[in-house]
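Left out: one protein chain. Kept in place: all the others.
For chain A:
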Amino acid sequence: MRSKVVLRRLVKNKQTRYGLIGVLLLLILAYVGPFVAPYDWSDKDFMAFMQPPGPDHWWGTTQTGGDVFANTLRGLQKSLVIGFLVALISTGLAALVGAAAGYFGGWVDRILMWGVDLLLVLPSFLIIAILSPRLKGGTWLLFVLLLALFGWMITSRVVRSMTLSLREREYVLAARYMGIPGWRIILRHVLPNLSSLLIIDATLNVSGAIIGETSLSFFGFGVQAPDVSLGTLIADGSGPSTVISYPWLFLFPAGLLVALVLSVNLIGDGLRDALDPGSTS
């Protein structure tokens, strides 16, 4: 019943439709595109350096003869994976920590919220920037964990305050008087009733994570060469002279980044309107 109403509202919203179509197209482009493209992202074409877009290299080539189309799609894949993973982990962490703090209260609450406050005052960008070169040998998954670690605190505070009101609800009291243990009440009664908040938050976190990843990679702290992401590609193409003389190096990855973040944000806004019609901001 409710899910049907939400779905109808979601589809009726024009912006959400554009967002959904946008994300879908970008996903297809990122994962189907490489099969259609004539070059692989690791191929180097020594016959063509800095070629503008043409029939052979659709989006042109780089300084080292790499194919911009293949590189950009590879970067898009990476950014998408990182974005979704970070959003999933940070929202999950926020939900568990916030709900535990709110439900159990007392010293559990105090310790968890102390941790949250500590993480909030740490300059996350700086810490990731310092730590990431040391992880050079490790996988990019460590980078995902780092990004997630610094992105969940605000949501967990919101979850905690909502849990505080939920735990006084009669169905939670009823469960407690039945003798159901606390963690099971959190998983069965508290979190499902916060699902609309969590879904919205996860969606908006995706775009936040993508932006975070690209900006770190832009400064050389995130994804490390030879691997590419949208951030490293933009960095490569954004030297003061390159932007003007070889715009294709910069325009394609930057354009895809804008399209991706915009689409995800449109979906997030649409979801919020559909799940929570009261807030029309």
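Keep in mind that, in the parts below, a residue touches a chain if its C-beta (ideal position, glycine included) is under 8 Å from a C-beta of that chain, and two chains touch if they have at least 3 such contacts; residues count from 1.
Rule of thumb we're sticking to: contacts and distances are computed from a predicted model.
K.L.:
Name the absent chain by its UniProt protein name; which of "Peptide/nickel transport system ATP-binding protein", "Rubredoxin", "Carbon-monoxide dehydrogenase large subunit" or "Germination protein" is it?
P.N.:
"Peptide/nickel transport system ATP-binding protein"
K.L.:
Of A:L93, A:L164 or A:I180, which one is in contact with the hidden chain?
P.N.:
Residue touching the absent chain, from the options given: A:I180.
K.L.:
For a quick check of understanding: of A:N193, A:S215 or A:T242, which residue touches the chain that isn't displayed?
P.N.:
Going through A:N193, A:S215 or A:T242 one by one, A:N193 is the residue touching the chain not shown.
K.L.:
Pick out the residues on chain A that sit against the missing chain.
P.N.:
Residue positions of chain A that touch the missing chain: 1-2, 169-171, 173-175, 177-180, 184, 188-189, 192-193, 195.
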